[in-house]
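Quick one: structure below, then a few questions.
Note that one protein chain of the assembly has been removed; the remaining protein chains are unaltered in position.
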């Protein structure tokens, strides 16, 4: 099994004819993801690569193809609109890869999703992958192997690094989820931890956080109270100077609660094994499993 | 018994120190309504008429007095704001007497109430009265008598006329509700009919509609499907020329569905006894009870 | 409050909606000047708060400025549905490839503003709604989020296959929605929205109705009211704080509350009479309002009897009685007065009226029957 996506995922790609959208759609199809529809306004009626029907609107696509998840590759200027459209069409899982959605837009997008019970992953995230089942987003399929470790991360390439370590050392993954580094995101560590805890085919979870915000502390609280499966944690940004941005808008240290030291301490208190560097992940997992 | 208000109603008056608010607060207290608090920003700490504590905000008033209903007499310019404040403070029943709230304001007020499960009666309504128990609003107490007929109406003075007919002919009332004549209102005929149907101390309902909208048709449908108690109906505006406003913004005939003839026909089809004039109410009730 | 087409155009243009050039004229000379400035063919359109102005000859195509002046001279002063035309709008005659309809109205059923579009524009949209409802596409807008881009584009794609044109139309819809909330409109329509042969999307005609409840907080919109375009008695009534609508009967009615006022008119008809008007003096009962009401009612030569029907609640019966007495001291009534009063301060009112030589009834049916009789009896077809 897996969380959020599996072989039953019928994916719709918003922005399928764009540069990023078309590239990654081919990657996803190549990996085995069931891409059932694409949406680009004005290009309805065409076939993408001769196989995937393209529609003008998400509503049209859902009606004709029974898509149950969307991934968004459209430019930042129209990405919030794409999320609204996917939610309005009744899709329950929406993965937004696009980076650069203004945070004030997200303050309105999130309640809209909440009212409809839709799950958003991202924005500004690499998406997720359930190895050998389905890949939604941009995580390179070749670094992943099927297995029983869940991975959840605020980062992109750092996730790849750690997944690579896992695969190299024989730890396959149930699902890897990149939740995104923006200040306002749809799916938090706690949602993923809860799903991994409930997934009978996940034995342990690797959680990759970074400086800024208090999501990791909330996750630690959740682990302490509600998780029986082992959790290994990492926090990027130990050397970040206070008060400076480190690329992710999320990485602004707000008081001491956002520092790496505080987060690592919260992890330790909650019984989470704390990695000092990415290469620690396999040894720590071996200890806990 | 009664619907919406009874002896347990602990009323808060928004705009208690205003001209209308102070006048009607005295009337309500005189009738026996438990007025537990008043709100006028800047006048917090005073006592109205030496007995009712006045607060700056509804939240303060609710915290200190456990008020469970609000009635609003503030000017139109601040009436929508008063409704928001009452709902935000957790009040479950809000009666807005004020006339003149822009309909576009109401398009936002209504979902706010809905999200909080609060019932709004009005705006632009005379309020409601459960004779000998509680009066919230401006319906003259002296024309009402306690009894077992429920009254629900879109009109103000026409309601008084019909209640007067009922009392004169020996039909007391369980509750009389004026739902207001505006295009967008919080409580509709169907809500009141449903409550009256469930109220063991209501035996029959008098429903007073007017031209405009399709509320009466929906009410007729509800009666046909869900009501076992007899309903007597009246529609004002049989002589209104099509397409002209008759004072209530609600009384714009939109297509044939808003005409008096169409509404009276819908009533008749649903088994509602249709009055031709206010004086018909007592004879028709006598027939049905 | 209805706005004229030229006023609605100005507002929509301010909100970024593409609208052809043009200007309003109050004389043939002004119309000629506007047409000269515009050059080429122009359309001269009556500015009047009534539908069907086209059928009434209030919209004319002119090949040049002289023709525009000639049309203006014919249209200005024309009467359409009882209203005199005082202004014309002169605009360039646009080349049109297709005509659509776009409108926003607050819908009572969904309690939301509804955006409606139809590719069958340029004609009476109510006709389209009645005969081919499937040609009207609509979306209820959640005002907490506003009109979302995908909603607008989804509807626009029903009007235009070309995605560039659809985006243009969707942008116009977004601006129309913004204008709606910004000026407090209960109805806004663009009919027709046209595509020109070179692919541009333009609003050729605009209609806007402002919610009267918005006017207090929007003085700049309230200032657009054109009293010359309304019936004088209704202007007079509004200024006195009354709601008045002129009808064709002989029984003048003065009532407190819109519902009771309609029920009173209905009862006049029930007893065989015909109401001369709808008149609601409203909740408060300032005697001056009663004086104003009587002045308006008595100005109608068809009125043969006047009926007061007052159920006192907020309205105090003594205030109404004082108003009646004051009015009769200021001007003669010439017609009989039937007064029904009950409720708040009824006894005091009866005392005041009796002292002034009037009698007062307490039963509504009785009062209406008397008024109908005094106005000359049943006009035929009555029920009683």
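Each chain gets a letter, A, B and C, in the order it is written, and its residues are counted from 1.
One rule holds for everything that comes next: a residue touches a chain if its C-beta (ideal position, glycine included) is under 8 Å from a C-beta of that chain, and two chains touch if they have at least 3 such contacts.
On a predicted model such as this, the values are computed, not experimentally measured, just so you know.
Participant: Please identify which residue in A:1, A:47, A:198 or A:279 touches the non-displayed chain.
Facilitator: Once the missing chain is taken into account, the touching residue is A:279.
Participant: In the full complex, which of A:34, A:108 or A:288 touches the chain missing from this view?
Facilitator: Selected residue, touching the omitted chain: A:108.
Participant: Sort through A:138, A:270 or A:285 and give me the one touching the missing partner chain.
Facilitator: A:138
Participant: Residue by residue, what part of chain C touches the chain that was omitted?
Facilitator: Residues touching the hidden chain, for chain C, are 144-145.
Participant: By the contact criterion defined above, which parts of chain B meet the unshown chain? Give residue numbers in ascending order.
Facilitator: Within chain B, the residues touching the omitted chain are 41-42, 56-59, 78, 81-82, 84-85, 88, 108, 112.
Participant: Residues on chain A that touch the omitted chain in the whole complex?
Facilitator: 20, 76-77, 99-104, 106-108, 110-111, 126, 138-140, 143, 153-161, 164, 181, 183-184, 208, 210-211, 213-215, 234, 236-241, 244-251, 255, 260, 276-279
In the analysis below, only the chains that are shown with their structure count from here on.
Participant: How would one label the connectivity among the chains shown: line, ring, star, complete, or other?
Facilitator: line
Participant: Please name the chain that ends up farthest from chain A once chain centres are defined by their CA atoms averaged.
Facilitator: Comparing chain centres, C lies farthest from chain A.
Participant: Taking each chain's centre as the mean position of its Cα atoms, how many Å separate chain B from chain C?
Facilitator: About 28 Å separates the centre of chain B from that of chain C.
Participant: I'd like the Å distance between the centres of chain A and chain B, where a centre is the mean of that chain's Cα atoms.
Facilitator: Spacing between the chain centres: roughly 51 Å.
Participant: Touching at least two other chains at once: which residues of chain C meet that condition?
Facilitator: none
Participant: Hunt down the residues of chain B that sit against at least two other chains at once, touch-wise.
Facilitator: Correct list: empty.
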